[in-house]
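The other protein chains are all here in position, but one chain of the complex has been omitted.
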Amino acid sequence: MSLVRLAPRIILLLLVVGFLASPESFDFVFRPLVQANAPAIYNQGDLAALTLLHVRMVFIATLFATIIAVALAILVTRPFGAEFLPLARTVVNIGQTFPPVAVLALAVPAMGFGNGPTLVALFLYALLPIFENTMTALTTVPPNITDAAKGNGMTPIQIFRQIELPLSLPMIVGGIKISTVIGFGTATIGSTVAAKTLGEVIIAGLQSNNLAFILQGALLVAALAILVFDLLSMAERSLMKWKAA
Amino acid sequence: MHKGRGLEKTGVLMAALILVSTFLLPFIVVKPNRILEGQGQMLIDALPSVSSIALAAALVIVGLCLLLRLPASARLAIVTAALLAVILALGSAANAGLPPGNSYARVSPGSGFWLLLFALSLAFIDVIAKLKLSPTVRLMLLLIAIVAVGGIFASGILADISVMKEYANRADAFWAEMSRHAMLALGSMLVAFLIGLPLGVVCHRVSWLRAAALNMLNILQTIPSIALFGLLILPLGWMAAHIPGAAAIGISGIGTAPAFVALVLYSLLPVVANTVAGLENVPREANDAARGAGMTDLQRLFSIEFPLTFPSLLAAIRIVLIQNIGMATIAALIGGGGMGVFVFQGLGQSAMDLVLLGALPTVAMSFVAAIVLDALVDFSKAPGSEVRPA
């Protein structure tokens, strides 16, 4: 990627890092948004720590979702699990209509308040896009390519590792990308059930009618989502260099 | 596939789930009041002995039936009967589990019931998917299901379940919030189409605008929903205070207006993106032929491009509607109403039944929207069929 296209992302990253390192220096930006004596910078906790917790939660949930979803998708696309494929497609289709808030709300009775239900909700919600993309990628490898692989004497495991998986990786990463971006947004809702995320900042703003707080939370989450989106897009492109070259 | 040989592998999974939920997990939870934690009861203990043994035996048989490669219609009948039996059993278990004369005690469905419901629904979905029903039949099945579920609730069989007690206490508010929720979701979608469709057409024709607009809308989508709701409070409040007549048409800083606007903003990306994609997929020959026949640009847009873009727009409706039904839940956090009111009240009071009262209908609305729109999408694909946008 050229430096010109990379530049806005680098600036965004520097802004996020700069803001987290010294939020007070940005006081002048947020000051006009608040009433005279209200704080312009979030003062009920450490923004950097919350950001890290937010990222960590999305990361853990997406990581586990990736492992499970990819494993399941591999299973249903092998001859052994082929009978599960139609069911899997339907479940994915219906499961994705499940609202994130509902997943979160339904996880609370099972897990109580705190990080637990948010982690579970993020995990469950991340499963479907990754599973769907992996399944689609693995079932759309052109049959003449797998046929050629088999005809050249590859064993099923070699066909999977050397042909199907590398050809599917870009789309799998695409699924992880979708899940992660949704995850960054959904994690904020987790703060309504007392999860430690940047949602705390936004909710504090809503409760004290402090627009600056809301904006800080929103911008941080959006910036993180955009940065991770770009990072994964770069990974996707580098995995597809054979197509773009 | 290996038709008629061996066991149904998907059935093995479902049968295992049914057995685990029947014999190892609590069917109901009896709580001293609506907030305190309760005590789980297995299916065997939850019903009078004869009926509990009969139901458990029936469920074992259902599980075994699912293992066999029975005809789809037989499976459908068995699974539907099992679903009804389990729901009826929940109602009578609740009735039996409530200590007489104690109006504080509550009976909630236990994890066993939920897992049983999940396993049977899975089996149901599996059969429906295998039957490859036509969209008309699917819509009729949906209608029957809605009538059946409505009938079950109206009959009072489930009246002793804690969620229904929560409902009974706030039936009026429930329906008011339900219609507010539907209004938020549907209304914002309508407005999004009014703005997004022309925007999409313009983006299709002006390429520099396309990249800019889609990028903007993409970034907008990354802003968490609670925050976007909150951020709109200030500009809308300012509008209400400074633009004459704004307040009169319902614009205000808090309440429904910012939620509505936020939902419209989120909906714009799918609408614009799908409009552009749909227009781009219109075959060049169709456009050339239309030009050759002497159509003006506008005639071409309405009589060639829009009809051919329709399936893509229908897909956008599906995305937007389901996204909005989910996100409208969050409107409650800024006083915008909707089913989120119960969810967040319930979370605030740690009254999980109240959370369910808000969450379950939201999920149901999403499912119904998805089934209806999937059927419409199939209609629009079927050759020779005509579908008009609702």
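A and B label the chains in the order they appear, each numbered from 1.
Definition applied: contacts are C-beta pairs under 8 Å (C-beta built on N, C-alpha and C of every residue); 3 or more make two chains touch, one makes a residue touch a chain.
Please note the rule applied: contacts and distances are computed from a predicted model.
A.B. asks: Given the options "Phosphoribosylformylglycinamidine synthase subunit PurQ", "Ammonium transporter", "Peptidoglycan glycosyltransferase" or "Osmoprotectant transport system ATP-binding protein", which would UniProt use as the protein name of the unshown chain?
C.D. replies: Not shown, but named in UniProt as "Osmoprotectant transport system ATP-binding protein".
A.B. asks: I'd like to know which visible chains would be in contact with the absent chain if the whole complex were considered.
C.D. replies: When the entire complex is considered, the left-out chain reaches A.
A.B. asks: Based on the whole complex, identify which of A:68, A:154, A:194 or A:234 touches the chain you can't see.
C.D. replies: Reading the full complex, the residue touching the unseen chain is A:154.
A.B. asks: From the list A:163, A:181, A:219 or A:232, pick the residue that touches the absent chain.
C.D. replies: Checking the options A:163, A:181, A:219 or A:232, the one contacting the hidden chain is A:163.
A.B. asks: Contacts of chain A with the missing chain: which residues?
C.D. replies: Chain A touches the chain not shown through residues 144-145, 147-155, 158, 162-163, 166-167, 242-243, 245.
Quick note on the criterion: only the chains that are shown with their structure count from here on.
A.B. asks: Please report how many Å separate the Cα centroid of chain A from that of chain B, as a whole number.
C.D. replies: Between these chains, centre-to-centre, one finds 22 Å.
A.B. asks: Per the contact definition, I'd like the list of chain B residues that touch chain A in the complex.
C.D. replies: Where chain B meets chain A, its residues are 1, 8-10, 13, 111, 122, 125-126, 128-130, 219, 221-228, 230-231, 233-234, 322, 325-327, 329-330, 333-334, 340, 343-344, 346-347, 350, 352, 355-356, 358-360, 362-363, 366-367, 369-370, 374.
A.B. asks: Under the stated contact criterion, what part of chain A meets chain B in this complex?
C.D. replies: 33, 81-84, 86-87, 89-91, 93-94, 96-102, 105-106, 108-110, 113, 181, 184-185, 188-189, 192-193, 199, 202-203, 205-206, 209, 211, 214-215, 217-218, 221-222, 225-226, 229
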